[in-house]
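First the structure, in the form of structure tokens, and then the observations on it.
For this depiction, one protein chain was excluded, whereas all remaining protein chains were kept in their positions.
Take a look at subunit A:
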Amino acid sequence: MAFAYLCTLGLFFLVVGRPGNMLFQSIGLAVMPLLIVGLFALPGRVPGGGAGLFVLAMPLMQAGGL
């Protein structure tokens, strides 16, 4: 899930200069659940420990107003 989160985030920042673009937000948020399901369907495990920490840190930073 963390891996999917980072992939979606990467997709946003691929859109150079316009990460807040509504169209790309919509596409990204449609891709994210597809990625999660796709990654679960793959055999083996996707390493995601570090990404998990990142996912947790971002909302915490926002909530703390950092």
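Here is the rule we go by: a residue touches a chain if its C-beta (ideal position, glycine included) is under 8 Å from a C-beta of that chain, and two chains touch if they have at least 3 such contacts; residues count from 1.
Here, contacts and distances are computed from a predicted model.
For the chain of the complex excluded from view, the name given in UniProt is "Membrane protein" [choices: "Indolepyruvate oxidoreductase subunit beta family protein", "Dipeptide/oligopeptide/nickel ABC transporter ATP-binding protein", "ABC transport system permease protein" or "Membrane protein"]. Residues of subunit A that touch the chain left out of view are 8-9, 12-13, 19-23, 25-26, 28-30, 32-34, 36-37, 40-41, 43, 58-59, 61-63, 65.
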